[in-house]
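Left out: one protein chain. Kept in place: all the others.
So, subunit A:
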């Protein structure tokens, strides 16, 4: 079957130009209607909070609210730290530290989950990386799961004493937010 290739004429040019104009115009009109649903500047403003850790005794934990999310602060015991350090890397489901202060490929060793010289403080966003529930393990009577850390009640994800996922459907370790020790026992999150 012979195909006769004709020179594009003025009509072809007009159809093409008009279609392109309509497509770009349509996309530009659609954009505000999609963008309006994203977090606005008010929600984006990186609210930071300061927390005084001095009332939190060894073995205790507190939960604070930061950017609408719960942040877990646990004052770990020597034993909990030792257990976390003894875990071989090959036992971890997620081998990355997930620490906002470290490069993305930093390994999930216990020191990489905490701050140098403050390894007794474990500070993490308390949102299960599976489907966003708040794991149990902060309050006194809570079940801490099979690894002594946290247990998500929704779908049974177990986290260890460094907040690393060890069992269950969650794909990642609990996220460590950006925080700094401002003075002795005062931290600033965000």
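In the analysis below, a contact is a pair of C-beta atoms (placed from the backbone, for glycine too) under 8 Å apart; a residue touches a chain by one contact, two chains touch by 3 or more; residues count from 1.
Quick note on the criterion: contacts and distances are computed from a predicted model.
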| item | value |
| --- | --- |
| Chain not present in the shown complex, as UniProt names it (candidates "Cytochrome b", "Carbamoyl phosphate synthase arginine-specific large chain", "Aspartate carbamoyltransferase" or "ABC transporter ATP-binding protein") | "Cytochrome b" |
| Which residue of A:18, A:82, A:101 or A:131 touches the chain not shown here | A:131 |
| Interface with the unshown chain - residue positions in subunit A | 34, 37-40, 43, 63, 65, 67-70, 127, 130-136, 152-156, 169-171 |
